[in-house]
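After the structure tokens below, expect a handful of questions from me.
The complex appears here without one of its protein chains, the remainder shown in place.
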Amino acid sequence: MTGFVLTPRGAFDARVDLTGALPGASDLERLSIGYGFRRVALGDLFSVSGSGADRLTIAGGSPLLDRVAAGLTSGELVVDGDVGAELAKGATGGSVVVNGSAGAYAASELAGAHVTISGDVGERLGAAGDGARRGLSSGTVVVGGSAGLRAGERQRGGVIVVKGDVAEGAATDLIAGTFAVGGALRGLAGRGMKRGTLLLRSAEGLSSGFADAGEHDLVMLRVLVRRSEALAELFGEGLTRARRFAGDLNVAGKGEALIVSA
Amino acid sequence: MAETTSHDVVCPFCGIGCDDVTLTVDGAAVTAAEGTCGRAAQLFARSGAPAPSARIAGRDVSFEEAVAEAAKRLGASKTIAYAGLGTDVDGVRAVLKLAAKTGGSVDHYASEGMFRNLASSQRKGWVATTFAEVRNRCDLFVVVGPDPSKAYHRVYERVLPATGRFVEGPRRVVFLGGAPTEDAKSQLEGLSVEIIATPEGGLVDALSQLSALVAGSVPPAAGPEIKALAEALKAARYGVLAWSAASLDDDGDLVIERAVSVVDALNVTTRAACLPLSGKDNLTGAYHATLWNVGFPLRVGFRDGVSDHDQTAYATANAVKEADLVVWTSAFRPELPPASAAAVIALSHPDTVFDTEPAVFIPVGQPGLDHQGLAFRADSVVGLPLRRYRDAGLKSVADVVTLISEARA
Amino acid sequence: MSAVRIINGRVLDPANGESSVVRDVVIDGGRIVDAKGFSGATETIDARGGVVMAGAIDIHSHIAGGKSNITRLLMVEEQRANREPKGDFCGCGGGLSTMTAHATGCRYAEMGYTAVFEPAMVAANARHMHAEMKDIPFLDTGGYVVLGNDDFLLDLISSGAGQQAVNDYVAWQLAATKAMAVKIVNPGGINAFKFNQRKLDLDEANPHYEITPRTILTTLIKAVTELGLAHPIHLHGCNLGVPGNEDTTLATIAATEGLPLHMTHVQFHSYGTEGDKKFSSGAAKIAEAVNANPNISIDVGQVMFGQTVTASADLMSQHRNRGIASPKRWIGMDMEMDAACGIVPFVYKEKSFVNALQWAIGLELFLLVEDPWRIFLTTDHPNGAPFTTYPHLIRLLMDKDFRDEHFARLPKAVRKHSIVGELKREYTLEEIAIVTRAAPAKILGFKDRGHLGAGAVGDVVIYRDDPDREAMFTKADYVLKNGQVIVKDGEIVSIAYGQTHQVAPDYDTGIETKLDRWFDEAMGFKAKTFKIADDEIRDGQGAVTHATTRSA
Partner (left out) sequence: MILNGVEIRDSFAEAFPMVGTRLIITADTPKWAMIAAKTMTGFATSVIGCGCEAGVERELAPEDTPDGRPGVAVLIFAMDIKGLKAVVPLRIGQCVLTSPTSACYAGMEGGDVVSIGKALRYFGDGWQIAKNVDGRRIWRVPVMEGEFVCDHESGTVSGVGGGNILILGTSRAETLAAAEVAVEAMEKVEGCILPFPGGIVRSGSKVGSKYKGMFASSNNAYCPTLRAQTETKLPPEVASVQEIVIDGVSFEAVSACTKAGIEALVALGRDKGVVAIDAGNYGGNLGPYHFKLREIMA
């Protein structure tokens, strides 16, 4: 089954709030969505084709498409192209694939879905939104490119994988969970980390509250790469050893950064 | 018209709410007396020249024409950013009502610092205090980060006189990661003033350590000064951590969150509170009025009459990027609207000198000079009654916005 | 405004001794007039099959002010989930336990309420509260100024300045804050918490001023009695929520020595320490004391299950409760040598022993206090529950089977500890009219509200006489505000604004010299800035000043 396909009728000249446009939504064409400071029917902006409740494809993305897959509970949502802010925010299930880049707060407060973004993401990947105490709490997000400021801020669980570089303040106030970076850190990473694990290629860019705890053969690493395809892909299935840095000791944190040499 | 002098005038600008200003008004000319802080005196002062005409694209027009043009532009726009919001509570209410009708985002131009505060207060909460409590109870006052008196000129004079009703012995003032200005030093004369320097960008770590220390842990990197400060705070009867959120840098939210947790831990055994300062040009009033009318703390968007809150998308800096029309209100000072590609309707201070001439300019009166109104003090609780002291033919933002709203139909 | 004649309705007007009399009610010029002698009404409303009552009055509901804004700030999820839809009369607000000004007015009006009083106006925040109340449509409002923790007063009492000076100060505060009555919250306790005292019982001395809550309470009771305020001291007593506080509550009743006292949200003050959990119902004892002391009136502060947020000036209690916040966040604030506030979001759970027993204790109080003129229907909005639960509460009081059905859902241990199941009383419609209309008007001293006699304001409600009393009181068929139809078939149909009620007893201006000095030295700003001017209330329009014995 191909599922529904949304094809933009033209370029957008204001932000589009796609809240509610999910696989399985009934009467997509008439779904009321935000367009700038008006509400319009989804059918005004997109032509809707195909059928099937399990899958929804947006054939033609745009950085103006906000809240794509926000609150997704099941099914698959695929975007050919870029998306805007709050991709898959609070999604509890299903999977999201973006063949392009995403804006700020991608996978923010994710709670169980699997999100893959082939390109870059903006600031606060997997972070807590306004007023929320916790960021991504379960599920997985994999970013093929690089991530913006404060990726993983207040992450509470789950797995974040960024294959490229991560801007300043990664894992700020991270509470728990696993955050893996294939590229470089740009500084101030892990500030305020309470618990949780950073899996890194280099300790360069960690904040000053981390202290070296030596090289270790960790059985846990073997389990991680066997249970997480994304981590296996990044670090190889033979992963067994890492250098452990503990932090953020300034906040009496019990988190760790595990440096996996290439 | 004879020159009149008014005493005990309330100053609406920075949010400290001094009410000992002496204004001399002669026709439209205004002078603020010595004793008022320099910034306020400058902002109160008016030359006496007649108010400028309303303008459309730089062309002088009648007030009515300008209102009609503004209404027309509102009707023709898709994406409106209501920005500035430097006005009294009634002005804010009027803008919110109009925005609900036209759709658009609403934010105050000085709200950046406030949202750094909200990152903690909205998310986890805090224990805060007000000026009079600090004035009478605070025995250890910790200034977190840059000296707030740069923005709040008379803050120490107001909250830290040499003696406090319930303070035994001299008050201690500690500047953590900042240093007092010369003016601050003179305001603080007679008090014990210490400075704990932090390395560049090290304020977050220093406060992290302080927070861990007061909660009973010993972070390995904590230096003796931070350790001593933690002990002093635990021993203080009413310790206060104060900061100006706007003068902190991009990590300000993290600084604040840690300061809040220091206070939280202290309150288990003794008393302590935060004094978060943010409130220029009635920011606090705009925050309050938006909360009670809309349910959200500024940075709201109206879409088909229904409101929504997004601290990123509806922040002025982001909203103007998407907007085709910016409605700028700045009645307290000649503040310039943010640069953007959008057309601007400026309901502005009559002395505003624009870089780019707005599509519509309507000069408005200053609350607390040209009309009465309500503003809020920077510690959030106290409302400041603003009175009218002259008639320069300038309408209030509330009146102008209401007229534009009526002209839309 | 044209005159309106309501015909064929069953009029329920306990203040005038009318219970279920079918007669016309005519409103002309915003006031009720004698229907028999009046002709010329241009609009007729047929109330056949309906019950006609005066607009309801809530004497205790936290609807405005700084603490309400903090609740909105903290409960952003609730705000997002409860948005007012677009409509002709939309103010674009929302919320449930944290309603915006507009939503507050709408939701109250739909249920037939036309006057609501904010019971915790901290003096320093009074200007804010009045500005906010101006934006609440449909409702008459007013605030009770919070005294009894203000350093000026405590200093006055402890320095032996005498009752007269206290009376002058209280009168000055009422005038300066444009208040309707005096509220005391945890007398002396909020102040003591600022000196790091964590608990203060009725006869325990404040660590600084060395005076007890009893002294503060009795001094202020005397003050409002001597000033001749209609509404007695509105007291949130010591030890709110503390198991065993029934003793404090009984001692407080005894401390009045026969002078009038209104005790608020008494449910939170009726706890014993019996049983395994050391938490039990003190409702029977408290109700017995209320029954035996005609000078005492109470409102209940009923708890209902679900998410709400607790907002109180009692920071001492709220700091104690911070650990049970849900969601996990709370805000406390010391305020201006005056009082404080503490905001703690909370979920009352049916399966929790303590919460379920709180629910039962509230109902026990309602059912055991005999005189409906001395008990008021409140949830201490939003502390016990949002006010929108009133219709459900009314049905619990009127319908024993319904009540028993809900009681049966509670944990067994709670049912063992509560007598709700044994109580047979069912409130009559007339009793509901008393506790929601006639009695509140009386306790606030209103002559022209809470009844349907000639001269009363034209705040009139028509309810469909539905045997499901919850449905009946959820949406009124008609609500008229000053004779204007604002609700029809449970929907808002037009906008109207109410008035702000206040008192202004006379005082010896000598007190002003002292206060000027106090403000200059202690507060750091001027007394004249603090004082609210007449033109600040509803833009100079819509304030009503009620007479007191010592009137200005």
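To keep things simple, chains are lettered A, B and C as they appear, and every chain counts its residues starting from 1.
Following the convention adopted for this analysis, a contact is a pair of C-beta atoms (placed from the backbone, for glycine too) under 8 Å apart; a residue touches a chain by one contact, two chains touch by 3 or more.
Every value quoted in this text rests on a predicted model; they were computed, and no experiment measured them.
**Student:** Counting the whole assembly, list the visible chains that the omitted chain makes contact with.
**Tutor:** Every shown chain touched by the left-out chain: A.
**Student:** May I ask which residue of A:Arg9, A:Arg30 or A:Arg195 touches the chain that does not appear here?
**Tutor:** A:Arg195
**Student:** Which is it among A:Ala14, A:Val40, A:Ala53 or A:Leu218 that touches the chain not included here?
**Tutor:** A:Leu218
**Student:** Among A:Val5, A:Val115 or A:Val159, single out the residue that touches the unshown chain.
**Tutor:** A:Val159
**Student:** Tell me which stretches of chain A touch the chain missing from the display.
**Tutor:** Its contact residues with the unshown chain are 112, 138, 140, 157-159, 176-178, 195, 197, 216-220, 222-224, 226-228, 231, 254, 256.
Definition applied: only the chains that are shown with their structure count from here on.
**Student:** Could you put a whole-Å number on the gap between the CA centroids of chain A and chain C?
**Tutor:** Comparing mean C-alpha positions, chain C is 48 Å from chain A.
**Student:** Quick one: chain B and chain C, Cα centre-to-centre, how many Å?
**Tutor:** 33
**Student:** List the centre-to-centre spacing of chain A and chain B in whole Å, with centres computed as mean CA coordinates.
**Tutor:** 35
**Student:** Considering chain A alone, which of its residues make contact with at least two other chains?
**Tutor:** 130-131, 133
**Student:** For chain C, jot down the residues that touch at least 2 other chains.
**Tutor:** 76, 328-329
**Student:** Mind listing the chain C positions that touch chain B in their complex?
**Tutor:** The touching residues are 64, 66, 68-69, 72-74, 76, 79-80, 83-87, 90-95, 98-103, 122, 124-128, 131-132, 135, 151, 193-196, 208, 319, 325, 328-338, 343, 522-526, 528-529, 532-533, 535-536.
**Student:** For a test of understanding, state which residues of chain C touch chain A in their complex under the given definition.
**Tutor:** That would be residues 76-77, 327-329 of chain C.
**Student:** List the residues on chain A that touch chain C in their complex, please.
**Tutor:** Residues 130-131, 133.
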